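Each remark here refers to the structure printed beneath this line.
Missing here is one protein chain; the remaining ones are kept as they sit in the complex.
Lettered A, B and C in written order, each chain numbered from 1.
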Amino acid sequence: MRIMNGHIVAFCCEHSAYPAADSAGRLGLHYPENVRVIRVPCAGRVDLIHILKAFENGAAAVLVMGCEDGACHHITGNTRAKERVKYSEILLKEVNIDGGRVRMFNLSPNAPHKFVRAVNEMTRITKESGR
Amino acid sequence: MIIAERKPMEEIKQLIVPYRKVLVAGCGTCVAVCWAGGEKEVGILASQLRLARSVERNEISILEATVERQCEREMVAEIKDKVAEAEAVISLACGSGVQTMAEMFEDKPVFPGVNTTFIGMPEREGLWVEMCGACGDCFLDRTGGVCPIVRCAKGLLNGPCGGTRKGGKCEIDPEKDCAWVLIYRRLEKQGRLDLMRNYYAPKNYRAVKRPGKVQAAKA
Amino acid sequence: MAKPFRDILKTKDFVVTAEVGPVKGSNVSKAIEHIELLRDKVDGLNVTDNQSSVMRYPSLGICLLIKEHGGEPVFQVTCRDRNRLAIQADLLFAYSRGVNNILCLTGDSIDVGDHKEAKQVFDLDSVQLIHLVHTLNSGKDMAGNELDGGIDFCIGTTGTPSADPLEPQLIKVEKKLKAGVNFIQTQAVYELDELKRFVEFVRNMDEEVKILGGIVPVVGAKMAAYMNENVPGVFIPQRIIDELAQAPKGTGVAKGIEIAARMIKQIKEEKICDGVHIMFIGREEKVPEILGAAGLL
Partner (left out) sequence: METKIGVFLCNCGEAIKNIDFDAAVKEIAKFPGVTCVNLSSDLCLEEGKKKMISCIREENLERVVVAACSPEFHEHAFGEVLEKAGLNGRLLSMANIREQCSWAHDGDVTGKAVELVKMAVNRVRLLQPMEMKELPVNNEVLVVGGGFSAINTALQLSRVGLRTTLLEKEAALGTGTEELESLCGFDTSSMVSAVEADKNIKVLTSARVMEVDGKIGDFSVRIRQEGGEILRKYGAIVLATGHQTELALDCELKLGLSIVSQEEFCRMLGNPSLETEPKTIGFIFDFCDENSRFPTLATLNNALAAKRRWGSEVYVFYKSVKVDSEGAEILYQEARDCGVVFLKSEVPPRIDVDNGQVKIKAKDVFLGEDIILVCDVLVAEELHLPTEETANLSSLLNIRRDSRGFCQEENVHLYPVASEKKGIFFVGGCRGDLDLGRVLTDISSVVMNVYELLSSGKILVEAEKVEADPQKCVACLTCIRVCPHGAIQLVRINGGKEVAGISDLACYACGICAAICPAKAINFQSYRDEEILAQIEAI
């Protein structure tokens, strides 16, 4: 059976979410320990298989975090990521996994609070729907 | 190119209910190009099936393989070991790939994982449209290179039906262009509208005797 | 007994036909009522062939009933449900039973009907169908075999005067005329200028063919919007939708009839074409009201 390890895998764009997460640490904004950040060059690099494999591996939730709308370093990377996340929701629902466990967040590098909010929000969602 | 579309997940899940080790076999040609059955889709389906079964607490082992053309026996033979290992195969190839696989491994159930839909081309990234009905009696010389057999919802040969919508759209789908309006515009542009005024007798719908067979005359 | 339609077309100044929609089921009493009501008021009764791709009692069946009840049927034949074998067979049968008028149509797509998963045929198109009738008229079948006992249909077809773009439609009409038809019952017309333009086009090609303008009364603004959206080949202008919208509640049908009658009158007075074809499917019993209002009774 699928053993959820309760982790949240966060794919973070190195232009925005990754520095935002760093900044959260520097400011001492604490968030749950279960977050595992995987650094990517752009949210557009995140593939469906990465999301699915994270769940196969027991992740409780997956976050894809890219730049704000209209501010993607690669123009369409964040919008593509958003579409892909939407599609991954469908793929997950097809196999009876709550589509709410995958989410796309847009944030800028100077938005550590937004990073923390996103992580907290996702932790809350996963706790509510059971690990 | 042959266009296909993945079957609904529920249907695929039902197909493999009795099995605990299944091979998902992709094809690296047409269905790869139309995002239905290439290596990427194989990975996604395999992952989904593993997830589905683990949610049901009924673990399954999924093997993955993609051959260059599943409609070639020699190429399919390359993955025979993996087929041997599996209890059943889900093929993400078009109908001919599925059948090649089924014919080569007669003792294994081979299931289609995609619905083969038509011969077509990409209109833009991620959108494919039907272009050819493989009727065996090509009509394109008379229609400015627009096929009325499949691009007209009714396959009419002598002009548009009365159902054409405003702006020259199709009766069944306001998004689609009426093929005969396209033909008209193309021929008009080329100054060859006479072709459209010609009467075309009922088509030989038996140009290809089913099952079709083409024997190359030259070696 | 009604006069043969072919003779009426030749002799009458203003020809009027109406449409009878077959029922869903085997109970034909309603159809018989409509036939009884209309047979002496109009010159011919068209019977639709699984209209809008909705499965119903067969066209030919109602045609036979019309025949039995002393009316003059126009057998509508579409290419959607039958291949060339079935169509030929049906035509032979129809003729042998005195159904001598045929309206050749392409037929709506399966997608608009109630059996959306059915295989649609379209082995022939409407132009080819007209040629086919001529072939049978000449005593041979499509494969060139001699027929024992010929046929002689009075052939009609349709055209869409308000199509957009119009030119491809006119080319098709041109082909139908070349194939040879006795009459055209147009698709619904709301702008008489469009009808005039259409008639002029046809007249330039063929002076003999009789043209009956298609009249489909609309009984409400919403209905009109729905028809524009969903009924193939219908284009109701905003002007008429507005007129309907202004009608007091509950008077939609009366307003629709009034508009239809007004158009018929104008067509007749201005001699725009040779007659009208009234399609008031589902409200066949109201057709006499239209005729009355148009001064045709």
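Of note:
Everything that follows uses one rule, which is that a residue touches a chain if its C-beta (ideal position, glycine included) is under 8 Å from a C-beta of that chain, and two chains touch if they have at least 3 such contacts.
This structure is a prediction, so every number in the text was calculated from the model and none was measured.
Remark: the absent chain touches shown chains A, B in the intact complex. Those residues of chain B that touch the chain absent from the view are 28-29, 32-35, 38-41, 43, 122, 124-126. In the full complex, the hidden chain is touched by chain A at residues 5, 7, 9, 18-19, 21-26, 28-33, 35-42, 44-47, 49-50, 53-54, 57-59, 70-77, 80, 84.
Following the convention adopted for this analysis, only the chains that are shown with their structure count from here on.
Viewed as a network of touching protein chains, the structure reduces to a simple linear path. The most centrally placed chain, judged by C-alpha centroids, is B. Chain geometry summary: the mean Cα position of chain B and that of chain C are 39 Å apart. Between the CA-based centres of chain A and chain C the separation comes to 62 Å, rounded to the whole angstrom.
Centre-to-centre, using mean CA coordinates, chain A is 35 Å away from chain B.
Partner chain B is touched in their complex by these residues of chain A: 1-2, 47-49, 52-53, 55-56, 91-92, 94-97. Listed in rising order, the residues of chain B touching chain A in the complex are 8-10, 40, 43-44, 47-52, 54-57, 59.
Partner chain C is touched in their complex by these residues of chain B: 153-168, 171-172, 178, 180-181, 183-184, 188, 193, 196-197, 199-202, 205.
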